[in-house]
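Starting off with a structure, shown below.
All protein chains but one are shown at their positions in the complex.
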């Protein structure tokens, strides 16, 4: 619940970040939020079938993306990571094409659900629905980086509920034994669908789990982009020095229902959600930038307008884009088919 | 490497144990060791095909068994736990029948490998070869004990290598969330077949893992029966009070190759094994008992003779016992067949 | 008799068994407070309390493994896999443990466990919320596998599964939940595991199927009936053990057999059904044994064009049936 970064005026300078860095992160957050809100609308309007929201998680995602090396690192995002994938180079139109399940969807050619990323050109590794399978993959890429002596770090995200899967344990353990360059980034949004944190695990923090793998675990305020940025930077440097993985827990709150198929009033109160809206990273980041003097109402209006234009254009493009061809269902089971 | 219990004269009194308790534990250890040695001989002589040894692990196993409630607790031993199963009421003849794969083998009717226990009358739950699957089962029994409000604790053992399996993580987490009465007992004998501890996990102690599940983890000298006894007693009381599980790591050394199919000179030096023989719990327990005055050469000779007699009788019985009937292969796939 | 939905049949089977037998309880992701993502356990938390409608951590191997432990301890757990696609992390517990507990212990222990798993597609679920994973478990002795198509069968088979003393995988078709309704007796009944059911009599061709496809086949059969072709429709209901007698009888009746399933063709349950017929009554056949199933691709895409291409439907089935009838 730290309000610290808002109160402090120059957190970002003390972290070696320029004003432009901050604006870039904010822009990513803003774009992701607008995409997310638009997706909700499109779903409610019956234009698309399904959306899974990342609202409340944008600060952590955008800041983490900004702390990574887009030319060398490898990314293993999970389904809420719109801000993250925008931060590492995806376009809103990519997200929209995926949301509409159109042929030009770069993640899967309209095959997978929205939120299932994968884009080799952007160093995003293909992901699936069964949670946490990507965690050992991230270790596998890191193993190869170590074998080939490449300055590449695997950055993999997952929810806190997913840290209860066997693959979490096995993946972190493998990376720990071989001191692999991996950042395990848990977006702890307090719920696994309807199951609250206390019914998921009995340790106080997800980061407590790192002790079992012999590498550091840190918990940060996931609504504070600067804390997240600093933690990811530190973890990345550690990884590059050959000292091995870090488990980062970014603590936050899932502001929306689990997905458009979920009714969260079945398991949590409106009051709880309302209270958590106080920590919504977007207005707080805006306040920080205003207070710091690098932002003002005019710039905000301009940005908003620019983002809306992007979203509108992407929506139109995706809406009009063709679906895949029926017979192409048979393609790409094996090489050459 | 504590020599402490040998140096102290009345460790057992300070733990509330009688002399008879100590002698009972020692007898179990002795019997298990003799069974183990005999099995090695039988295998080398071609009388049986395969043996997996528990030598070096008897103190922890026998002491743990002695700390449990044989009328209420449920046991989930792993394949090296001869001293443990003897301690909870199995006979050497049971072990021999299983070693010879005879029809009267109470664990499996000659179906499973030796070291695969399971005996409802003795509260031993059936186990298999794929490691660590028994860990969630132990949580399941403990869940039922909690539901039914029974004073029953699940006691489950496994090697340190097995603590890297997904089922370890998922089982401990489940038990932690629901504060179930389970004692997770890791027999850390330093190797998973050929793979030494440092190549299995990067945490200093297996017990470090408990932090990730929100319950205590303790490491004890697994060659010291009193340390083990005390730890298991404490964990059991905690479980019965409804405070949840404990992870106990008993540190020890596998004195023999992984199994009779293994040649350990391929991956560890004779010198290392020789040095570890110094910590062999059997002579040390004997020394303690001698120094404490509850044991002497005559009693030792008597016990040895009694044990050899038991082993001989069991060997003969098992050797002569009939194999299962061929057509019974088809039985017990489902109820009633 | 009351007309209820397939989902309500499943819910009421569980509810009644839980009322009847204190050893029955449900566990799984979101089955407690929320009442299940499909609401199969709606109201259970309120009626039976937390411990009998237990929200678990997100860990399928633990859900299966803990349930196996509880079953061996004498309870009758019903473990829910949120989607059948997510049963795979529990494979080791199901195949190495549940299936082998009675056998390996020489009948000393047993495992009265039900694993419910919503399966099947045609609901815009994409690759990982549409799969038919039954063929992965089919052929593992020690497991029973059922896949009902109607509310009557769903309720009766679930009750039979809960009362069974061996592990049962219960595949329920998501698309049937609300779209299929049917009459169900007010009084307690079971549908025995291992018995197929003739859902329609006919003397021209035989179609053997299960799950959602039963309804599509019946629709196709209606269509063909107008053309003068009468179809015997055998609903397997239980996939393992297969009702060999019923399969043989149904095949013999017409001598022309088509096997239809939603799962992909190669290595599916249909292969075994075909093999049994080819082994037992080859000389009674008047046409090659046909199979109609999904294409051999990993799973169905989400976009509506390709989902439709992937999924069978009454038209595709009718076309194949017509072909067979004309053979």
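Should a chain be cited, it is by its letter among A, B and C, assigned in written order, with residues numbered from 1 in that chain.
Rule of thumb we're sticking to: a residue touches a chain if its C-beta (ideal position, glycine included) is under 8 Å from a C-beta of that chain, and two chains touch if they have at least 3 such contacts.
Treat the numbers as computed from the prediction; the structure is a model and nothing was measured.
The missing chain, though absent from the display, is touched by one residue of B:93, B:134 or B:162; that residue is B:162. Of the options B:8, B:150 or B:194, the residue whose C-beta touches the omitted chain is B:194. If you put the missing chain back, the residues of chain C touching it would be 61, 85, 88-89, 91-92, 95-96, 99-100, 103-104, 127-128, 135-142, 240, 242, 264, 266-272, 274-275, 277-283, 285, 287-291, 296-299. One chain of the complex is left out; on chain B, the residues touching it are 49-50, 101-103, 108, 110-113, 116, 128-131, 161-162, 164-167, 192-195, 199-201, 261-262, 266-267, 323-330, 333.
With the whole complex as reference, residues 74, 105-112, 116, 118-120, 125-126, 128, 130, 133, 135-147, 154, 166-167, 169-171, 173-174, 177, 331-335 of chain A touch the missing chain.
Criterion: only the chains that are shown with their structure count from here on.
Farthest from chain C, judged by the mean position of CA atoms in each chain, is B. Chain B and chain C have Cα centroids separated by 42 Å.
We define each chain's centre as the mean of its Cα atoms; on that basis chain A and chain C are separated by 37 Å.
Centre to centre, using the average C-alpha position, chain A and chain B are separated by 45 Å. For chain A, residues touching at least two other chains, in rising order: 164-167, 199-201. The set of chain C residues that touch two or more partner chains comprises 56-57, 59, 61-62, 89.
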